[in-house]
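The complex appears here without one of its protein chains, the remainder shown in place.
Chain naming follows the written order as A and B, and within any one chain the residues start at number 1.
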């Protein structure tokens, strides 16, 4: 019976209008992960990114080609055609396109019509990941691609995976910026009860948003405890930085150490996770993940152990966010309102920033 | 080729505009069946009623708690959380809600924000059934809940069941107000050919609508013939009252007797069926049913026999109404028209009343 007064609900709804949500159009002028490099071979791969159907392949010089997946003649998906010597032959009437999206052959006539072309996208392969600039290729802005040194550094041991999220990508960014949820959504995997109650610090900058949390002392869940050896009750420190680095990248950095050892000599164990959400549609997201650590190098068994445990937890996010999406989709507009708490400050700022980016792009 | 003249069709379409149908918003200020009491235990049950997602549980004092199934923080369904000592802990960030819908704990901070609450609904358990008032709890009006003495009377033997109807609830009320259909939709179960042709009487009051039919003499189908022993050809009288008692309750009352015996001494056998449709969405309905009889008490075999036979027939309604719903949904608007016959009078009046209720509510 404690539904808030209508004036309070209206105020909350108005406040939410200033935040990006599932209704916000995508921001095209940025870098997103299109695929893991190992997915792109000398064959055609269809994938929808930001509501656009694309086709990918690896050219003979190794470059990743990304084209609009639609023949400009009669709209057949080019991914249903064939790849011949770095060109795509449409499977319908045989029109041939080069890596730039130019039509270079129309079998039923001797010349190609002018303008018979489709959009080609700028891609960039870095480490395990293929980034794509979803705006105009000429305007691809490398300064917008965050540095990810550990993702290519030999001192880091990595594993990777890909999940299909049936929810809008903004809510995944929001999820990652407030790890309070570790104690609840991940109660059975890598969360611990003390996590949600640990003191936190918000960092809110211009396009940079982070939440820092020091959980000290704490007891590590097996995924961290076993590989670090910090398995004792209340033995460990868990120092976490969860940071929105760009529309396509959220990075979680954690340092573990034995909080009973002197600071000068205690070993530190660092892990990093790159969470890379790429919108597919307004209600679905490609969720790419690279996880790394700077200890237990060349230990395949530990890599496998950690990877398996982590992906159980990431699947919990995927399941939870899908439930959230369903609730958002099926709640009548007049009944939908959300209130924020202190720990939401970075996420709210991030959502305001994303909406601002979209509005700026729409005006341009 | 006998499609009526366009002027006739237009007139029919205009007449239908005055009747509630699948496009009519729900009437919130009334009692509907939320569940059978036996469904509500000390665990969370999610169910959508009248387009709203609700979560139910039974508190330790036995009361049925009904809350909006959405955390007002980040819209996670509360039904995906956990029940702890009469409170729900959201499965996302751990916010805790009491039976009134108040947030009483936010783990990441020491106090709860004011107004962090969700709607709680008024419920009322009566006999086997849990009723819910879908409007504001403070305005719950007990005078609108029809008496159902036989549903709690020890002299009546009862059974119950629940069907999922893929159609709007108004058409189920309509179906029940004209049992002419017994001879056709239920030709293989509890209908008989003479049923449709029997004389009938309409009762049309303010919010009360009934159709009365005396089928005398008749031959009873096995579901009634066997338990009453009235198995002879043309031996029985079947006196039926089919009545819309509220938006959430239609009651069918039937009396059987041997029409060849003198009125003063012949035994009477009475059955009653409470048909309780609760809208789920505009095109789906929870269909709760309680059936009772005042004879053959404590005879479990007869109860089982009648229940099984009856639910075959009720499933025929569910199947038929789903076909009707599909036809209504897929017929182009200009081709959709309906004509009524005399036996429809109570149903037409009922549909006019339901639309009036909705319009009155919308204005308030």
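The working rule: contacts are C-beta pairs under 8 Å (C-beta built on N, C-alpha and C of every residue); 3 or more make two chains touch, one makes a residue touch a chain.
Predicted model only: the values in this text are computed from it and were never measured.
Peer 1: Check the options B:196, B:271 or B:354 and report the residue that touches the missing chain.
Peer 2: Residue touching the absent chain, from the options given: B:196.
Peer 1: Have a look at B:142, B:261 or B:327 and name the one touching the chain we're not showing.
Peer 2: For the chain that is not drawn, the touching residue is B:327.
Peer 1: Of the residues A:137, A:203 or A:336, which one touches the chain left out of the display?
Peer 2: Selected residue, touching the omitted chain: A:137.
Peer 1: For review purposes, identify every residue of chain B that touches the missing chain, sorted by number.
Peer 2: Here the touching residues of chain B are 1-5, 8, 171, 174, 178, 180-181, 183-185, 196-197, 200, 320, 323-324, 326-328, 330-332, 335-343.
Peer 1: By the contact criterion defined above, which parts of chain A meet the unshown chain? Give residue numbers in ascending order.
Peer 2: Contact residues on chain A toward the absent chain are 48, 51-53, 68-70, 72-77, 80-81, 89-94, 100-102, 106-109, 113, 115-120, 137-138.
Please note the rule applied: only the chains that are shown with their structure count from here on.
Peer 1: As a multiple of 5 degrees, what angle does the CA superposition of chain A onto its copy chain B give?
Peer 2: C-alpha superposition angle, chain A on chain B: 120 degrees.
Peer 1: Between chain A and chain B, what distance separates the C-alpha centroids? Give it in angstrom.
Peer 2: Each chain reduced to its C-alpha mean, chain A and chain B end up 47 Å apart.
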